[in-house]
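For reference, the structure is listed below as structure tokens.
All protein chains but one are shown at their positions in the complex.
What follows is chain A.
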Amino acid sequence: MKIDASKPLEYSTEENSNKIFGFWVFLGAEIPLFATLFTVFFVMVDRFASGPSGSELFEIGPVLIETFLLLTSSFTIGLAVHAMRLGYKKAMMVFMALTLLMGLGFIGIEITEFVTYVHEGATLQTSGFLSSLFVLLGTHGAHVSFGFLWGTAIMIQLWRQGINPATANKAFIFSLFWHFLDVVWIFIFSFVYLKGLM
């Protein structure tokens, strides 16, 4: 494997730079995926049949905490990549662990929210609005959960192998994924929750 020392470690081989580019293309596919889910949600947003509407259901408190956790975790994964470039394995691991913990916190709050909704009689089956809400939030939540498992797997590899072209590449790609989830959340926060609360 030819390593180009003039480039950051995660880009240093041809395979690595292809993988990063490939992941950008994959994120290109994630955009229509979420765009479709948002479109479905916007079509369904006023179709609550006999069920509750967004303004009856949403509470700003937990959503703000979720937002805070996810935005901060996007910052810490950035710090992890920065530490990686400086070659500080331990700092990198700490920042990644913080990121994943905040992700876990986010998922925990989201699950609690879902349970509360269901207890208030707002289930997936109640109305078109709720079906689309659960599937949009659930898809994002499933991405975060998957990210948690993925990030954990990368941390184990980092811990065993240290920072090398392969692990650096994986961690960098993971950071792209994590930032993307953050961007999607900003849209959910603005157009689902804030708009719904109005």
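The rule is short, and it goes like this: a contact is a pair of C-beta atoms (placed from the backbone, for glycine too) under 8 Å apart; a residue touches a chain by one contact, two chains touch by 3 or more; residues count from 1.
Heads up, the rule we're going with is that contacts and distances are computed from a predicted model.
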item: Undepicted complex member, UniProt protein name, chosen from "Membrane protein", "Glutamyl-tRNA(Gln) amidotransferase subunit A", "Quinol oxidase subunit 1" or "Multiple sugar transport system permease protein"; value: "Quinol oxidase subunit 1"
item: Residue of A:9, A:44, A:144 or A:163 touching the missing chain in the full complex; value: A:44
item: Contact residue for the chain not shown (choose from A:109, A:135 or A:176); value: A:135
item: Contact set of chain A toward the excluded chain (per top definition); value: 1, 17-19, 21-22, 25-26, 28-33, 36-37, 40, 43-44, 47-51, 124-132, 134-135, 149-150, 153-154, 156-157, 166, 170
